[in-house]
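I'd like to ask you about the structure that follows.
Of the protein chains in this complex, all but one are displayed in their positions.
Chain IDs A, B and C follow the sequence of writing; residue 1 opens each chain.
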Amino acid sequence: MAFFKAKGVDRIFGNPGSTELPMFKDLPPEIDYVLALQEATAVGMADGFAQAGDRIAVVSLHSAAGVGNAMGNIYTAYKNKAPVLIIAGQQARPILPFAPFLFSDDPELLPRPYVKSSVQPSCAEDVPNAVAKAYQIAMQHPRGPVLVSVPVDDWDKACEPINIESGCDVLLDSQGASSAILDALDSCASPVLVVGPGVAQDWDHIISLAETLSMPVWVSPFSHRCAFPESHPLFAGFLPAMREGIVSRLADHDLVLVFGAPVFTYHIDGEGPFIREGSKLIQVVNDEALAKQACVGDSYVADLGGVLTSLIMSERLRPIGIGRGRASPLEIDPVEGLTARVLMDALARLRPKNSILVEESPSTRATMHEYLPVSIKDGFYTCASGGLGYSLPAAAGVAMAKPDTPILALLGDGSSLYSIQALWNMVQAQLPIVVVIVNNGHYLALREFSKHFGMDRLVGTELPGIDFIAQAKAYGMDAISVSVRDQLDECLKSAFVANKPVLIDVHVARS
Amino acid sequence: MAFFKAKGVDRIFGNPGSTELPMFKDLPPEIDYVLALQEATAVGMADGFAQAGDRIAVVSLHSAAGVGNAMGNIYTAYKNKAPVLIIAGQQARPILPFAPFLFSDDPELLPRPYVKSSVQPSCAEDVPNAVAKAYQIAMQHPRGPVLVSVPVDDWDKACEPINIESGCDVLLDSQGASSAILDALDSCASPVLVVGPGVAQDWDHIISLAETLSMPVWVSPFSHRCAFPESHPLFAGFLPAMREGIVSRLADHDLVLVFGAPVFTYHIDGEGPFIREGSKLIQVVNDEALAKQACVGDSYVADLGGVLTSLIMSERLRPIGIGRGRASPLEIDPVEGLTARVLMDALARLRPKNSILVEESPSTRATMHEYLPVSIKDGFYTCASGGLGYSLPAAAGVAMAKPDTPILALLGDGSSLYSIQALWNMVQAQLPIVVVIVNNGHYLALREFSKHFGMDRLVGTELPGIDFIAQAKAYGMDAISVSVRDQLDECLKSAFVANKPVLIDVHVARS
Amino acid sequence: MAFFKAKGVDRIFGNPGSTELPMFKDLPPEIDYVLALQEATAVGMADGFAQAGDRIAVVSLHSAAGVGNAMGNIYTAYKNKAPVLIIAGQQARPILPFAPFLFSDDPELLPRPYVKSSVQPSCAEDVPNAVAKAYQIAMQHPRGPVLVSVPVDDWDKACEPINIESGCDVLLDSQGASSAILDALDSCASPVLVVGPGVAQDWDHIISLAETLSMPVWVSPFSHRCAFPESHPLFAGFLPAMREGIVSRLADHDLVLVFGAPVFTYHIDGEGPFIREGSKLIQVVNDEALAKQACVGDSYVADLGGVLTSLIMSERLRPIGIGRGRASPLEIDPVEGLTARVLMDALARLRPKNSILVEESPSTRATMHEYLPVSIKDGFYTCASGGLGYSLPAAAGVAMAKPDTPILALLGDGSSLYSIQALWNMVQAQLPIVVVIVNNGHYLALREFSKHFGMDRLVGTELPGIDFIAQAKAYGMDAISVSVRDQLDECLKSAFVANKPVLIDVHVARS
Partner (left out) sequence: MAFFKAKGVDRIFGNPGSTELPMFKDLPPEIDYVLALQEATAVGMADGFAQAGDRIAVVSLHSAAGVGNAMGNIYTAYKNKAPVLIIAGQQARPILPFAPFLFSDDPELLPRPYVKSSVQPSCAEDVPNAVAKAYQIAMQHPRGPVLVSVPVDDWDKACEPINIESGCDVLLDSQGASSAILDALDSCASPVLVVGPGVAQDWDHIISLAETLSMPVWVSPFSHRCAFPESHPLFAGFLPAMREGIVSRLADHDLVLVFGAPVFTYHIDGEGPFIREGSKLIQVVNDEALAKQACVGDSYVADLGGVLTSLIMSERLRPIGIGRGRASPLEIDPVEGLTARVLMDALARLRPKNSILVEESPSTRATMHEYLPVSIKDGFYTCASGGLGYSLPAAAGVAMAKPDTPILALLGDGSSLYSIQALWNMVQAQLPIVVVIVNNGHYLALREFSKHFGMDRLVGTELPGIDFIAQAKAYGMDAISVSVRDQLDECLKSAFVANKPVLIDVHVARS
């Protein structure tokens, strides 16, 4: 309700039912309730009000029956592009499995396809955020109706107040994005840049912007493309996919500029603020969905190249950042065994400079980022989804698209097996791909993750009895196995000059 | 997990990801984990295992990526009618709005249309119930795969253990239903019958069964049809739509037989057991969905008429119930004003014996049930959904289907307005309908409901300025207004002999 | 296939099944088929190929089974924003009702939610268009996978070749839109402007653009908002919702600029080209969906205000159009009865100049457009959908949003009854609305439409026995009935000064 007041909502159209009553328990006196005698009338009035007033119209409807009666005018509001925010009542969560009286079965489906979005938040705590997002979606052009289904018991749960000031997505406004960033730069002491896959194609622009401002550059969590040379002096590192880790790494900065990335991709839940308190964050993306998912800051959906160009060409830009790249990785002990970092170091030294890295080896991704930097545009591919079975065939596809470029495919032993059939395509098309299997005999990433959950026993993570030399042979591919450090360099060298597909099965030791 | 053990599950097929790990924190040693190297293999194995073993196969898959890889074989399991129960991991509820890494966006949609059901429970407490229901759905013929999406943080929430013994729906088994009921009757001391809309067509059978057993008969909460004569000596009353109220009304009985009704329809959440501890409940319905929603007892999906016939014809039936009808309603004070119960009493006295009652007057439904009994088959209609705008047009439809039968349409002033346009059809077809408006100037049901939520201020419940005489005239219908008790009888009498549509606007006083 | 060649497609990834074979009957030799041994591999390769090559990757998959196996990598392609166009085989249309072997049940649902779009064309003739649209959707930023399900028998049907050159939507490219329009203006002889509801807020810009170019302005079919003053000398009229009618009205022009409107909204099917052969059409909208539905021309999705501003400020603009407004409407015979046009003429003369028109009177819409021009910004509202029951409540909503503005609500007798309950809100809030009922006793629009279908008998279009004076009274509203021309002016005058809601029931004669 505070949110509505802040947004200037002064009336709620509606037709009430039992599951909507608690919503009005604390209705501020500044907000009127405009009763309609039938729900089609409530939505029709709201539509006219929203269009003529050029603002949101809030409607309260009763679960399935009320939304049902209103569907004709919801359809019309959709065609009219009228920003109508419908709060639909729902029965209490604990009795939903028993199909209670007046409940809405599958409430997100009912108003489709004639809403821009319809959601029932997955927990009471998320209701304010869902309403705020729905508001944004409704108001973004092309506007239209949205629906949030709220279980009646959710109104009784306390929740953190949402930050009313934050987060107003503005669509299709490249100019607005540039201005906002220039203004923010004028009044900040220490900006930082976070880049994601969306600006992988804007490589030169990003470098130019970072250098002009002398601003450190972080890569967004789990970015599936490389958008900044990892060997550049301003390159600061890779943000982790957890709240506290992001806050601490960006703690020195009072302005966070995010280009082409979500804000933020989390792998595990966390606590505390999303960025340092008092800092400002501006996100620029070309994907409305990414803007909707942002947890903090102002989001602009815009042409990324256009915004970057206008920034770089602005006369207002001046170096204010304190550029500082990341620390060099630890030196590797010459007597260390054949560990993952020994492998990455060798690959960094020996692979062709123009080679493209295609990776799907979750347990060694951090080590790879540390010892095997990507320094060329379009030099890195992995899956954004985290879904396994992608990178082996993707390496073949990349090779087909870049016929003259050597490819380094870095796969875990476990992950390689999801789409192992892609080896056949490498052979059939004689693609110049070196497939390196980081063979540790386990789903190692999971074993490490299990510590997060405090688990002792761990099922399903051992992978005995896989013979990768035979795997390659099964599809007609040359292969070699390495298990001691001394043979590694020689083996890699020969593979990289083979100009045909080769698989190298590297048995790595725990470091 | 205890549920799985009880059901004889001795292995879980799967391919793990981070969001699945906590599920296996307390995996009992009797349950094996069968790791597959790709998800299609996990589901294919499970399908073969389920079919050949004639039992459930449980599969653990990783959110969107794992379910995605498995979709080909999920499709095949669906065609194979193999009972495969998939538990799909999901990210933690609090970060779901931020599209976290490895989360499943719209997890219920992903496996469709090739599962019998797919759900993500609306709260952690509902996970065990959702798994138990999924088990039942998968095992019911025609069998098939089902999916439950479980947010990773749900595994940490404590929850009430589900009653493992309860609730195994058996489809298409009329004979099984009869046997189970006869067995239960043999060993019970005091049975009771609950009837719902599903047996409205089995009027004579229900009477016969109740009389043979001398068993009291309750009507299920919010039944939209009448399945037992309300003037019968064994008629016990109407169950309320709340947990505690049902428990107390059925407290004297150790066996609850439910025919043609949900178990149970709740209007508000409650506490404690669903029926008296130690009692047994058997539900017989012809609708699989009703069986799935049951909160307690054994459910049979069967031909209702067939089960009733075989029960009545059984030689094992004997009178064991202690038949006891409901108490007579309170006498009405002769000097009471024109209250709702005065109106109902007058209607009971004056309406034609063969007239059909079509009702949508929520605030006076209880009073109606008390003073205006339905005593003939097919004598009562209202909406099962609670959605307003139904009964006025429905009265016209009923009159068309029963050309020689007088109709009494009992509408609230608020509810009549949702589909007031139906008056026109009554006039155009000259249907013999008496529309009685219980006019109290409010959405009175809501005002009473608001006490449940402890609300002081109540918006949107007053209905000033509606002229029902003009409403009728607008569509060409005769109408009369009554506001004193003395005129009521005369007015009703003339309406019931008019043999054309008449609207009576009765201004009722608060009792 | 020709389409693919034109778009530079040189290989198709896939794994074949029986229902895909005919697709390759005429595969040009320039296009390779890249066989994968499993579908996940096919999509993974295509994704890498698309991303690395910065272009579309076409994949052929087998109905449900093949798409199923590929779902994991389709999900990843969605997260990767990889433009992958999937052609999924489907069984033959005639046997689809019998669930044939290897068919895909609900093929549009299967890949969701992880595709940007999934369609099965509703007839064979639409397949090429669907493929072309899918190509555009996949390539628009944010990119992603799309799926077209093609019944196997569709490949044998002849179809018109699609215009390969036409229609490449470019997203988020305001600058591109401006340039393209300026270029087109430079090389055209006679431009014309078509405006729709999307530029109703850009009133001044549109006037400025039209005047600078001295270009006639048409309103798009069934526009629900007014985007250009209908009394302006450059105003040319309203485009009809039929193909031939649009072609003929725009026949004098070799460049059609469409702002904020679909291209085009049709009410009935037609024949021949969509615009004059040889003409060029450029559409600018802020709604991707409108661009996808365009039947001809180049579409730009952009910030409409921004594009208009940059056009107006361009130094390249010069007057080249031959401005010519529409002909004056026919004079009305002084002795004509109380026809619809007499009514419209009276309203035009007597309504307050600042009054807003809210309309839902389908049978007289054309007459209204002719005799009752809208000349102020935000001066007109109706429903974009054509769904009845909108405008009466919408008039109330508009009045609430514009408290000091008189409202003229123009309703048909039939259409007013869908949400007649909105009269109550007008009374309760004492809104200054004059509701004019164009009462002809029929669903007149339908009667006229039935001639199109050559029908003699027409059911369900007569509306006897509705008393609108009583309708108004039922909700407490003043009302007056007019059935002779002499009384009309007086009656309207008094209503427009009443400053409260008034209903005027005008019995119109057929002209």
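Note that in this section contacts are C-beta pairs under 8 Å (C-beta built on N, C-alpha and C of every residue); 3 or more make two chains touch, one makes a residue touch a chain.
Since this is a predicted model, take the numbers as computed values, not measurements.
The residue touching the chain not shown here, chosen from B:103, B:203, B:238 or B:418, is B:418. Considering the whole complex, the residue from B:234, B:395 or B:408 that touches the absent chain is B:395. In the full complex, chain C touches the hidden chain at residues 14-18, 21-22, 24-25, 27, 33, 35, 37-38, 62, 64-66, 68-69, 92-102, 120-123, 125-126, 129-130, 133, 151, 153, 221-222, 241, 262, 264-269, 289, 293-295, 385-389, 414, 417-419, 443, 445-446, 449-450, 453, 455, 457-463. Interface with the hidden chain, as seen from chain B, comprises residues 11, 13, 34-38, 40-54, 57, 72-73, 75-76, 78-81, 141-142, 171-175, 197-198, 201, 224-225, 286-287, 289-290, 301-303, 306, 356, 358, 378, 381, 383-385, 387-398, 400-402, 418-419, 421-422, 424-425, 428-429.
Within the complete assembly, residues 39-40, 64-76, 105-106, 109-110, 112-114, 417, 420-421, 424, 427-428, 464-468, 470-471, 473-476 of chain A touch the chain that is not shown.
Convention: only the chains that are shown with their structure count from here on.
Taking each chain's centre as the mean of its C-alpha atoms, chain A lies 34 Å from chain C. Chain B and chain C, compared by their mean Cα positions, are separated by 42 Å. Touching two or more other chains at once are residues 40, 72-73, 75-76, 421, 424, 428 of chain C.
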